[in-house]
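I have placed the structure first, in the form of structure tokens, so that the comments after it can refer back to it.
Shown here: the complex without one of its protein chains, the others still in place.
Labels A, B and C are assigned to the chains in the order they are written; within every chain, residues are numbered from 1.
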Amino acid sequence: MTRPGARRRAAADHRLGARPGEVIDRSRTIEFRWNGVTHTAHPGDTIASALAAAGVRMFARSYKYHRPRGLLTADIFDPGAILQVGDEPNVRAAHRLVEPGMDVRSQNTWPSLRYDVKAVNQLAGRFLATGFYYKTFIKPERLWPTYEKVLRQFVHAGEVPPDSEQPYFDKRYAHPDVLVAGGGPAGLAAALSAARAGARVMLVEQEHQLGGHLRWGDADDLRLRDELVAAVEAEAGIEVLTDSVVAARYDDNWLALVQRGLPHVAERLIKARAGTLVVAAGLIERPYVFAGNDLPGVMLSTAVRRLLNLYAVRPGRRAVVFTANPEGDAAAADLRAAGVDVVEVDARHGRTVVRATGRGGVEAVELSDGSRIEADLLVTAIGWTAPTSLLNMSGANPVYRPDAARFVPDPGATPDGVIAVGGIAGDGTREELVAHAEAAGREAAARASALAAVHAAGRPDGPAATPRPAEPVPALGLRHHPELFYATPTGGFVDMSEDVSAKDILTAVKEGYDSSELVKRYTTATMGPAQGKLETVNTVALVAHATGKTIAETGATTWRPMYTPITLGALAGRKFEPVRHSPVQPWHEAHKATPLIAGQWIRPEHYGDPAAEVRNVRAGVGIIDVTPIGKLDLQGPDVPKLLNLLYVNKWSKLGIGRVRYGVMCAEDGVVLDDGVTGRLAENHYLMSTTSSGAGTVWEWAENWLQTEHPEWQIHITPVTTAFASINVAGPKSRELLARLTDVDLDNTAFGYMNVRTGTIAGVDNCVLWRIGFTGELSYELHVPASYGLHVWEALMATGADLGIAPFGVEAQRILRLEKGHFIVGQDTDGLTKAYSAGLDRVVKLDKSDFAGKPELAWQAARGEYPMLVGLRPLDTSVIPEEASQIISDGGYIVGRITSSRLSPTLGHPICLGQVDAHLADPGTRLTVRLRNGSDTTVEVTAEHAHFDPEGERQRV
Amino acid sequence: MSRNGQHDGPGRARRTSRYSAWSLVKNGLGAGSGWERAFRHHTPKETYDVIIIGGGVHGLATAHYLAENHGITDIAVLEKSYIGSGGSGRNTAILRSNYLTPEGVRFYDRSVKLYEHLAADLNFNVMFSQRGHMTLAHNDSSLRTMHWRAEVNKLQGVDSSVIDPAEIKKLVPYMDVSSSTRYPILGALYHPPGGIIRHDAVVWGYARSADAHGVHIHQKTEVVGIDVASNRVTGVRTADGRRISAPVVVNCTAGWSTLISDMVGVDMPVQTFPLQAAVTEPVKPFLDTVVVSGTLHTYVSQTDRGELVFGASVDPFASYSTRGSLDFVEGLAGHVLELMPGLSKMRLLRQWAGLCDMTPDYSPIMGLTPVEGFFVDVGWGTYGFKAGPVSGEAMAACIAHGKPPEIIAAFGLERFDEGRLVGEKGAAAVGH
Amino acid sequence: MSDIAAPIARTALSFPGPLRTVDGWETTARHATGGLRLTDLGPLVKLTVRGPADGSVRTALGTSFGRTARPRGGPLAGALVVGSGPGEWLVLGAPGTGGELLAGVGAIVADSGEFASVVDVTHGRALVRLTGEAAPLLLSKVCAIDLTDRVVPNGSAFRSSVARVVTDVVRDDRADGAARTRSYLLHCERSSGQYLADSLVDAGIEYGIEVGAAAADPI
Partner (left out) sequence: MMLLTCPNCGARNVSEFRYVGEAKSRPDPETATPEQWRRYLYFHRNPAGWISETWYHGSGCRRYFGIERNTVDNAQRSAAGTAGATS
């Protein structure tokens, strides 16, 4: 490896004098490195143009055969100029502008681009033909992993260093009336006329300047470009984005744009909802397939004109121009004007190129008449491909027109929201194309306006709208073009990125892979970086030849997003991952709580020692922040009907001031959620749900109300975070709370399973329920959330002498397990129906209806269902891990441990588990297979609760 | 069911040239390609013993095993597009057997075993890369599910265990296993036999073998109707106006399984959802393991070509549209960068979608139906490709013997009426 | 009952820097002077009202879904009434007016003869105001709704996803003499408030967003 900057390259010797349309700033020179050697460039140069100006011809080695490759298209689709720039792989060097200090390297070459060891693959080429890997390395099977490792070494790509920088990416939405994809003459004209018709227009151009092919054209072209660009820039209703791409079109004109070259961010993804999409993508020049067509020095006419006229780079000294169209003729004229010797081979007069030869680059060209011309540049201008990707994504597949030798959009299949203009739509003079685009721009604005009116009518109090039918845009004509796809069906490369030759295509067809799709999959033709923009039509032509069908019958493969590849960073953009905090969170953080991520909530898992937290609750008093518990405010005379429908138990007789536990099941009888609901006033209830079920239960309840019982008078308001919820638990909880509240806490005045409202620590409108998930005397306080931190701190301060300590989610899990309370989703699963969860006493089948009732009735009648049981390991030194399987003598699975902890209160391990029905009787001994492979024995307990099964402690 | 390998004419079995390094050299030296067609075109006959609807891996594998294991070769496979054009060519080619239920684990383990020897059995390199498969857990409950799966797997003899973040980092150095992320990685279910395969090659390998046994593969042949007389199938009608008769018709379609079953009046507990996938440009190999995150709805692997292949869970609403969405690639990119932040400059090359027939219990529907002679191998959700070989083997046995073999006994259509759902739904939301 | 400090209310949002306590509410004391400001309006009284979309409650509240009203007289004088959903309203009032406002709305509900209800969500929601000409640009990074005048004119309201949080957005421009400044109220469930505010600040950096109230900012 050469030290950076150690060698310098002499000044560009292929740079021409000033050109009228050039885009480089000759007043400044910047430096960059190419394979360790310092080169110079002018601002405006692409990496490829700067290297070409320095006489570099070879940019890369090919995928399979490591053949030398140079510039072909000199734009973003160039398969020969994909390079590593710093830590960025696969940079399109014919698009990316040079920046000072750039470190540019060729990819996948070793030890160097010039002397690449894997170039020996060229010799083995005839054996590496298409599908070779399907036919080899089959036996012996044990050697395949080794073969695979070798194959992976051949991956043709750049690299992502593990320490790649992580730049900042941006994202935004946009709502243009008309979005024009492509800033050539048609796109400019369409944008102008749409804006003048009153539309908000977004004009997006992939390249660095507006103007499209006018940029490398003659004086008239440049004049038209100047006029159109000036008019667009003066039009306030047009937002212009250059170096940006419309990467994809989705349903309802939802467009993905990537904007590059921004000052503050790496790239920006714009998600645009366009009224009308105007596709003005132009035409892509199609390469010709002939032997030697991949040699450095073989270029498309557009590539040559870009190099000459935009970058003032002379691409060769002696050129053969193989032309079938005026653009090719113009390239020949441009070359001559730049002092290049030119021999024209005119396809319109039946002459063709059949072969290019040379070592490391073109040295000679052979023609169909057998003649041979020495040249270092071979230019082809044999036809065009309409890059209809955005139209394909709109559901319109193009149709083949032999007279024009290309696929063209099918206007009949294009949705109203999409209009094609310019070369992609058809041919014409400059003036015809501009006039057509102007008409299309006006119609695009009209359609967008009509759609906006329809959307406005749909909004609340929106004005009425009369739909306006879309008016057709007159079609463009097509210019005759000879059909030229390949010199001989056996020579040359079809896909330069994938190293797929014409012969590979023929072989694939012969082997039975005889449709475009199968050929694509078997040979990988069109699967590379350009996604078929250069390759698809030539591939189809060869398949057609090999099958004896026409190109139209054969059909092209589908173009899918992306139009050009876009970075993962741009797609990801800024992160939107909502998190939720309780009002007490600052206290938890200040007191070193270990955070637990529970869905969107961040909660304290513990404050250092969960076992101590458990003991403190059992012996004294502890408080836990249970704010995430779901809370729904229910108002209206029909609330009991809703409760009866949602819960499996009965609710008609719940008195004011009373609280009841309930379980909800889905319509298949599977346990959905549980919680308590209290009656605060005649027509006012407060329901609690599990914290993860809060949203689900709310939507479930609304579904019943809105779709099944709209006649019921009930209003549901989610109030989960209107309250900070604090559970005060332990034998001393009454003593503590009495110091802070005006509510009479005496057991006779405020007994177990009751609810009261009152003042706590000076805060009005608090709700207190006396319930006991922990099994201790406990009060669950629901405090207006703004005062949550105040009340928490008041409790901690006031309870200091009682030994108050906070406890976290882990201690709560242990406390509830000691009491045998199940957790929905942990001790139950996606098939656990209510009776399996041991809810026999809760389910009331004599209610006329409730969610899931029929399945529960059948479950009860059938019996024989898995049961949730309490389990106690006989060996108290073993705590079976959760998810350990319970197995029968024959090794069959008959259950599993769903919850398991060492009980700090009891001093031995305790579990809950699901077991098959016949093993659920108390006293049954079961074998548990532990994670380490050993077995241990557990015994089914009489109750789920391991501690205070009678529940006396919570009723005191 | 008659054994019928003795047809005259185009249905006849033939000897194919074997693929090997030596044959490759021989063909390379010869002028042009000396390879025979891997599969041929035939004019459809008027009658077959078995008609299989769907030329994907399930249909072709069923044909292959009917011929190979049961000597039944008078078979037509009818494919409305080209072979492998549906789910078989659109999935992300991940194989694994670390399921949650014993019936699921047993079934998919058989499939992995068949895949391990498939290249040799079919004489077609399907490039099964058993590089290991890990399913990340980002919270307690998914970690518990990973343990649950691991324990069930171990009891079924499947190599599967839960590993910690340090071990994950060793296997995937690019992974951010720090605890400061929004979705910290707590562990992973690691399954060494899992991996990826060349999905098209599996299709072609089965097609070539079936063809060699005399099976007729009719591409671009869409079934538009199925004839039933006295509650028994008698044949099918195709879009080009043919009627082809057969006493046995097998629905091996994905995405269209409801529509095919509707033709005989058999209702299905199926909803069709698009499932999207995407691929990046290649970079030099850096990821040797298949990585799945259920919480982030993402799975990622790197092919031997260097591309990253991504997938997610099915789209949020039922549809037959395969146009894909930006939402999907945005979410995917965000989640991949959450896992491996250094990849932000890699570029997404292409996205696509396939159709998944989701069932209520995330398990397939296989076997007999109330209509005699009409068999189904459908409801494959997001796991159909993994099950290709075992499904073909089991369906072939089911057709040959007229009753489902033990390995698919739990997957019958009748389970939904009887309320005996399979418990796979208990596993993480993403089934890859 | 023992002696404890007087209750202090805290909004859903906290920002680094000094705090001040006004009317029993502790909020940031940061002062914003720039052209784009994010102001915590957590202390405002917030009531949700439900009732028939087109009955007498609607008439009394003076607006319907998608629009806002500022009653000049009557029990709701000085409050901002937002039609936040079909048959659903949000009533915002100055800090400390909770009792009167609740009584006023309660009377409307009681007198309507319709099935209607009111819930005080002052403590259950976060509320911020985003003011400045760049506000729609900032919001275009976090909200997919087209904010042009023809879709969201001054005095209109909608509910949608903002940075993936379900949020009521109210266009309520500030008038300062003849000059009008773009301004939006954003109202969401309380526990997501800090996240939402952080997301807005992050998206607003390139426009020079400041947190705090300018002297001229009323509610």
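Everything below uses one rule, namely that a residue touches a chain if its C-beta (ideal position, glycine included) is under 8 Å from a C-beta of that chain, and two chains touch if they have at least 3 such contacts.
These numbers come from a predicted model, not from an experiment.
*Asks:* Please identify which of the visible chains the hidden chain touches across the whole complex.
*Replies:* Per the contact definition above, the missing chain touches A, B, C.
*Asks:* Return the single residue from A:H436, A:H481, A:R574 or A:K853 that touches the missing chain.
*Replies:* A:K853
*Asks:* From the list C:R10, C:H123, C:K141 or C:R159, which touches the chain that is not on show?
*Replies:* Reading the full complex, the residue touching the unseen chain is C:R159.
*Asks:* Looking at A:E553, A:E589 or A:E699, which residue reaches the missing chain?
*Replies:* The missing chain is touched by A:E699.
*Asks:* Which is it among A:E667, A:D764 or A:D935 that touches the chain not included here?
*Replies:* Reading the full complex, the residue touching the unseen chain is A:E667.
*Asks:* So one chain is hidden, and I want to know which residue out of A:R152, A:R318, A:H455 or A:R479 touches that hidden chain in the complete assembly.
*Replies:* A:H455
*Asks:* What is the set of chain A residues that contact the non-displayed chain in the whole complex?
*Replies:* Touching the missing chain: residues 250-252, 254, 271, 273, 395, 454-460, 462, 467, 667-668, 699, 702-703, 706-708, 848-849, 853-855, 858.
*Asks:* Tell me, which residues in chain C touch the chain that this view leaves out?
*Replies:* Interface with the chain not displayed, on the chain C side: 65, 85-86, 144, 158-161, 166.
*Asks:* Could you pull out which residues of chain B are in touch with the chain that's been left out?
*Replies:* Touching the missing chain: residues 256, 258-259, 267-272, 316-321, 325-327, 360, 416-419.
Just so we're on the same page, only the chains that are shown with their structure count from here on.
*Asks:* Building nodes from the protein chains and edges from chain pairs that touch, which of line, ring, star, complete or other describes the result?
*Replies:* Its topology is that of a line.
*Asks:* Roughly how far is chain A from chain B, going centre to centre by Cα mean, in whole Å?
*Replies:* 23
*Asks:* Distance between chain A and chain C based on Cα centroids, please, to the nearest Å.
*Replies:* 33
*Asks:* Per the centroid of Cα atoms for each chain, what is the distance between chain B and chain C, given in Å?
*Replies:* Chain centres of chain B and chain C, defined by C-alpha means, are spaced 52 Å apart.
*Asks:* Considering the complex alone, what residue numbers of chain B touch chain A?
*Replies:* 19-21, 23-25, 28-29, 32-33, 35-40, 81-85, 89, 102, 116-117, 119-120, 123-125, 127-130, 138-141, 144-145, 147-148, 150-152, 154-155, 173-174, 182-184, 198, 200-201, 204-205, 219, 280-286, 304-306, 321, 323-326, 329-330, 332-334, 336-338, 341-352, 419, 421, 423, 425-426
*Asks:* Taking the complex as given, what residues does chain A use to touch chain B?
*Replies:* Listed in rising order, the residues are 87-90, 108, 126-127, 129, 132-139, 141, 144-145, 148, 151-152, 155-164, 166-167, 169, 248, 250-251, 254, 256, 266, 269, 271, 393, 395, 506-507, 510-513, 515, 517-518, 521-522, 524, 529, 531, 560-562, 565-573, 575, 577, 579, 596-598, 825-826, 829-831, 855, 858, 881-885, 887, 891-893, 896, 929, 931, 933.
*Asks:* Using the touch rule from the top, collect the residues of chain A that touch chain C in their complex.
*Replies:* Touching chain C from chain A are residues 170-175, 200, 264, 271, 273, 452, 456, 459-461, 574, 576-583, 586, 600-601, 627, 633, 635-636, 713, 715, 717-723, 738-742, 761-763, 784-791, 794, 797-798.
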